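Everything below concerns the one structure shown next.
All protein chains but one are shown at their positions in the complex.
Moving on, here comes subunit A:
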Amino acid sequence: MAGGLARKCGSALWSLTRRLSAPEFFTQCCYHSKVLDHYENPRNVGSLDKTSKNVGTGLVGAPACGDVMKLQIEVDDQGKIVDARFKTFGCGSAIASSSLATEWIKGKTVDEALMIKNTDIAQELCLPPVKLHCSMLAEDAIKSALANYRFKQNSGQQGAGQTSSETKPSET
């Protein structure tokens, strides 16, 4: 029982690869409690089947800080996002942003999910100005996943082997 719980906590914490080290802590003078909540209890960590036609995969990076984020969505036949997963390697704010993003997009349609802005994420998490780019990363990950889903849908309609004129897919 204890071992199972430890494993569960360990797997849930797998994306938290950068701890709040002392220099970071003092520089940012405390993460907001909401960020800490997502950092310690991230929602929807994991992966979906990238080969599935109904799964869109978004893969984005932030070269300034070296953060990498993958966000996947599963969309049903009515165009509603029924599942979302993320994997983020980066700071606490990036992890929290992507965790929140997957929470928000679940249950939304593809068009509704496109409306999510980084400013909404930043406001919800009370991100300081220096961490606004983390919320931007999450927004771009959502858009990238949606674009990949659309590309797959269009490719499926046009037939195998034809390329889409849309944005380059971020396939895994």
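By definition in this document, a contact is a pair of C-beta atoms (placed from the backbone, for glycine too) under 8 Å apart; a residue touches a chain by one contact, two chains touch by 3 or more; residues count from 1.
Note that in this section contacts and distances are computed from a predicted model.
With the options "2-methoxy-6-polyprenyl-1,4-benzoquinol methylase, mitochondrial", "Eukaryotic translation initiation factor 3 subunit F", "BPL/LPL catalytic domain-containing protein" or "Iron-sulfur cluster co-chaperone protein HscB" in hand, the undepicted chain maps to the protein name "Iron-sulfur cluster co-chaperone protein HscB" (source: UniProt). Residue in contact with the omitted chain (choice from A:35, A:96 or A:136): A:136.
The missing chain, though absent from the display, is touched by one residue of A:66, A:79 or A:156; that residue is A:66.
Considering the complete assembly, subunit A touches the hidden chain via residues 14-15, 17-19, 27-28, 59-68, 70, 87, 89, 130, 133, 136-137, 140, 168-172.
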